[in-house]
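Down below is the structure, laid out as structure tokens.
Note that one protein chain is taken out, while the other chains of the complex remain in position.
So that you can tell them apart, the chains are marked A and B in the order they are listed, and the count of residues begins at 1 in each.
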Amino acid sequence: MSEFKTVGKSEIRIDVKGKATGRTEYAADLKMKGMLHAYLVRCFDHAHANITKLDMSEAAKEPGVVKVVGPKDVTDKIYNQSVIDVMVPPSQVEPLGDIEDQNIFAVDRVKHYGEAVCAIIATSEAAAEHAAKKVIVEYEPLPVYLNAEQASQEDAVQFDPRKPGNLAFELPEVMFPNKTMGWGDVDAAFAEADVIVEDDLYTSKQKQCQMEPNSYIALYDDEGRLNCWTSTQMPKCVHTKLADIFDLPMSRVKLIQTTVGGGFGARLGMVLEPHICALALAMPGHPIKVQSPREEDWLTSPSRHPGDWKVKLGFKKDGTPVAAQASFASYKGAYYLDGSGVAACAGAWLQAVYNWENLAYQGRTYFTNQPVCGAYRGYGNPQQTFVMESMIDRALAELDLDPVEWRKKWHKNVGDGTWFPGVKYSSVAIDPCLEQGSAAIGWKEKRAKYANQTGTKRRGVGVGMTTHTSGAFPMLLEHTVCSLKLNEDASANLTFACSDIGQGSHTALRQIAAEALDFPTDDISLNTSDGDITGFDIGAHASRTLYVGGGAVIEAVNDAKRQVFERAAKLLEANPEDLELKDKQVFVKGSPSKSVSLKDMLHKSVFNYDATAETGPNFAEGQIEGYSSYNPKHCSPPWAATFIEVEVDMETGEYELIEMVNTHDIGRSINPAIVEGQMEGGAQHGLGMALSEELYFDEDGKVLNNGFTDYKMLGPSDLPKMTNIIVEEPDPFGPYGAKSVGETGLCTPLGAVANAIFNASGVQVTDLPITPEKLLKAIKEKEAAEKAAA
Amino acid sequence: MSHHTINLTINGMPQTVTVEGNETLLEVLREKVDQTDVKYGCGTGECGACTVLVEDNKPINSCLTLAATMDGRSITTVAGLAKGHDLHPVQQAFVEDFAVQCGYCTPGMVLKSVALLSENPEPSEEEIRHYLEGNICRCTGYTKIVTAVQNASKNMVQYAGGDAA
Partner (left out) sequence: MSTRVLTKFDLQVPKDIPEALDVLDNYKDTITPVAGGSDMMVAWKLGLESGNAMSVTALPGLDYLTYDDNEGLRIGALATIDQLLKSDIVKEKYPALWEAAEVFATHQIKNTATLVGNCLRASPAGDGSAAAYALGATLTFVSKEGERQEHIDNLFTGYAQTSRKPNELATEITIPAPKAGSKSAFWRVTRVNEDLAKLNVAAYLEMDGDTCTEARLVMGCVGPTLLRLPKCEALLKGSKVDEATLEAVANTVNDEITPIDDKRSTAEYRRSVAPVFLKRTILKALS
């Protein structure tokens, strides 16, 4: 018998019936009177070039064209399309060196393939697109830089005068002495180490590829309000930014969050909102719609940060991890966005997992002539999980130590330092994850069985593990406002701006409200998308929505209950602190027989017209609304481990994913099916990053595979059966003990599959993605080396 | 530039539309007859968001179909499956088995699953996984979609005799 009414139940999600019938609308589905269509003209000729001529006059004459809009026709305000800068404490901005460096349209120079140069507004999409062919743009090509090495050359063209050497960011000295994150003395430790492993690795430019392409609508209406319909993950922050870009008070901007067809970080900020709003301002009274073709998604919304890793790890014979030294030179793409984010966070995650006696991490990011990088589910953690888990297993193979046992022994524990300095772990339940996961995959038996294979097809099992966070406290602003209106029939309306980007957060947050109120979930409805109605919320990022949103909901419920108890106390002649609300009855704890009906109370609070001759009219006490402006006290990092079995074909380098076990230290699952969905969905991204996904370029910086024909994700027949093990050891800070699940499940498969392939084939591929081409080459090189040695 | 007048039956309703030679069925469905439940996902026939069913519940990519070649044809979109609040067994299974997250792939995925069960009422897991290729989901990792199709299959076989769509 569960102690909870709804927490822990896989209640059907509130948004899925409309999605299954096709009746739920996304931004692209919205049609409005007087709507015009926009097409953004982009540079597909160069990845780096000065613009010497822009002539839209011929395009303006084309049939159906209403207006052509270029850089001179829109604000020249410089902005940053990410909204992470909104969350950075003001005192950190200068030390971090965060900058704003983007224009709506490229003014003098395009810095990446696909950058927007102007726009056509027309009566139809087809008319706008056809007219675009008549836009004349001339360029003077500039040298193209596609990696950190090229961009940092002495004579390289500078992207931004504020960033000499095209170094967009490195760990600031004022926060990290010697620009290094860590502790101890790695050099001294290496000198004493028994085993050292060292290598260069590369993690690739992965793209979220959320299924909903980027579509937006904006309208500068008759009341002088700029309305923007967008499926951004971060409505309130985007609202702030749009007001700022267009010099409007916030009250003159209205942001409506449409159904989000996936985000994964691609929408952690603005993509085309500035453009569509600029076009709306150019055509007052007309809703303007832009529907960006799929191929432009790889060019406009931010990807994962790729980059070059150097990793050196030192161990004692018994496996004691004495030193970890790592550096990440990431490629920023053409603009800054959250330049200080991933390069720093990759190190933060790296040093959070194991008890390295000495550690030194350096993170940098360099501008490159590539489409922008920003947030992507995991935020530096997938990259560090791949490199560190791979290198650890390399050492463990040399030391002949079991990877699961070693991880159990050396992971951080409650009281140890988390990803953020000064914050200690509040709960760590990775041991049950490792134990149950390894049992489920048959770890011991299989490692023994696969120890000395000689055939063409060889199997292996591998493990990958990491920790993450639940919200970005205390590094970034964490704040959610929630209100809960109690209606006269004892139903409730819950209002917040927390985004459901497909993960099911609205359902889970409603369950939390229902649990706290002891209401059936069906009695609670949600208001979430209208920016005029909802209070502040950062948005969906850093796996925060359930953890922080849930805290906000509980506080709003408690505020409502406090008001209920104050009134009920008079009726029950008791102290408000002694009261309890269960099943919509208010009573003194321990005396349920003497109760007042919540419904009666709430009804009377609104409809009190029982005036009597003696008393005269009674004024209704008023409708009760609970409110919270909530800041979390912790970030309760979750932990996770993935186990994978693979079969490698030693003659072809091909591999097959046989089985996968995902384990997660969730604290408490509010809705287990939703938790599983995050584990399974994250795994598809993580495996894709490991095995097949990468955006690549020719030497001129032209994007070669911005399409599903050549950007390959794993499909249903590529993926193995997934078993999910959810470990629940409630966290002291999380709502009902819950921690997050959104991002860890993407990271752990990277380590697991790399290590499984290593276990099967005896070789490691250090450049993502691990393709059969690279694996076969490594196998052949090892065979040749063994032959030579023999 | 050619104009073609075509007669379609969409979810059982006759529609006559005039289309340009270069218009896809997807554009015509979304813009001319307001079937916005059919989605644009990639335009190159790879993501399956634009999937519709033609006669015999056969799935096709509407983004790769020239509308003018569809004269006289019968088309089913996801909106044609439910009757009011009564969901098709495949839709019901998707809802109950958490096979829907962001929902953008769902219209195409549901129709594809209906097509599969029409052709193969009791598919194995491997058959389901292979048949669903061509419909991309970026949220679920496909696990619960497969479960939903398996459960829908059980429910539909139980009520064998009814039409799939």
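Operating definition for what follows: a residue touches a chain if its C-beta (ideal position, glycine included) is under 8 Å from a C-beta of that chain, and two chains touch if they have at least 3 such contacts.
Being a predicted model, the structure only gives us computed values, none of them experimental.
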Chain not shown: contacting residue from A:E170, A:D718 or A:D731: A:D718
Contact partner of the left-out chain, one of A:N227, A:Q257 or A:Q291: A:Q291
Residue among B:I10, B:L29, B:I60 or B:I75 touching the omitted chain: B:I60
For chain B, the residues touching the chain missing from this view: 1-2, 4, 20-24, 27, 40, 42-46, 48, 51, 54, 58-61, 63-66, 68-69, 71, 112, 115, 130-131, 133-135
Hidden partner chain, residues of chain A it touches: 125-126, 129-130, 291, 293-296, 651-654, 692, 704-705, 707, 709-710, 712-715, 717-718, 771-773, 776-777, 780
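Following the convention adopted for this analysis, only the chains that are shown with their structure count from here on.
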Inter-centroid spacing, chain B versus chain A (mean Cα positions, whole Å): 30
Of all residues in chain B, those that touch chain A in their complex: 30, 34, 36-44, 46-47, 49, 77-79, 81-82, 87, 91, 94-96, 98, 100-107, 110, 125-126, 128-130, 132-133, 136-146
Chain B contact footprint on chain A (complex, rising order): 10, 12-13, 15-26, 28-29, 31, 208-213, 259-262, 264, 291, 293-294, 501-504, 673-674, 676-677, 680-685, 707-709, 713, 715-717, 719, 721-722
